[in-house]
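Incomplete set of chains, arranged as in the complex.
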Amino acid sequence: MFRTSLLVRFGDLDAAGIAFYPRLVNFLHDAFEDFFARHVGRPFAEVLREGLGFPTVKLEVEFVSPVRYGDTLDMVVTVEKVGHASVDLAYAATVDGRTVFRARNTAVAVELPAFRPVPVPEWLREKFESARGPAPGSPPEAAS
Amino acid sequence: MFRTSLLVRFGDLDAAGIAFYPRLVNFLHDAFEDFFARHVGRPFAEVLREGLGFPTVKLEVEFVSPVRYGDTLDMVVTVEKVGHASVDLAYAATVDGRTVFRARNTAVAVELPAFRPVPVPEWLREKFESARGPAPGSPPEAAS
């Protein structure tokens, strides 16, 4: 389990004054980047420069409650499954303890720039494994 | 069923040179807007000004193949279910006949600015109903 905080900015809002949902999806990537920087211990920028990418192939999001300007998203990231060349992640975002969205995505390890799937490297697999656990607030059947 | 074309711009790309997935989610909204403008016959801007919004509460996306700069997305939008105060939509995006992503979302009809769910108005329900159909390329169990 990994936890990070993300601030909702003016540029994340839509005309109805709440965070626009594609922008909330962008926060999943921000959390994934923080996961690399602080849990894995290597900035994603560096990983990318070395030719390893993690394009998302599957995404599910449940938007539970509107996210407002100035909210600080408390994002919990857990690894649900580490496959041969992929990883399943779960995200739970709360604001002041109230769940605002939950998500799950599958990212595939690829060699860049060819986008050819490659096995998750050993050093990273360990880090993914140590972040395993059910997403907070997820139903029992969602736990790995 | 409704069909629209969307151009992938430089601003949609990530550092790996493919469309960034939150930007592809943004294309779902673009398609939804075109659906209002051309299938429903009322610009979404106008609908919004009259106090009716459609926040997305659930989203599933399967990214099948990388989307490149300059690609024209051929987006097919179908309505899978019209609920009392919500609508389930399916999206299939192809580039030159090849599927690049498929998505499904649930949008809830709300009164703005209160975000209180309201029944889908009759004039809109008819338009939603006339766009019903299975998403092209979706598995049989996904059809409504």
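Each chain gets a letter, A and B, in the order it is written, and its residues are counted from 1.
In this text, a contact is a pair of C-beta atoms (placed from the backbone, for glycine too) under 8 Å apart; a residue touches a chain by one contact, two chains touch by 3 or more.
What you see is a predicted model, and the numbers here were worked out from it, not measured in a lab.
Colleague: Beyond the 2 copies placed here, what is the full number of copies in the complex?
Modeller: 4
Rule of thumb we're sticking to: only the chains that are shown with their structure count from here on.
Colleague: If you average the CA atoms of chain A and of chain B, how many Å lie between those two points?
Modeller: 23
Colleague: Going by the contact rule set out above, which residues of chain A touch chain B in the complex?
Modeller: Contact set of chain A toward chain B: 15-18, 20-23, 25-26, 28-29, 48, 53, 55-64, 66, 112-113, 115.
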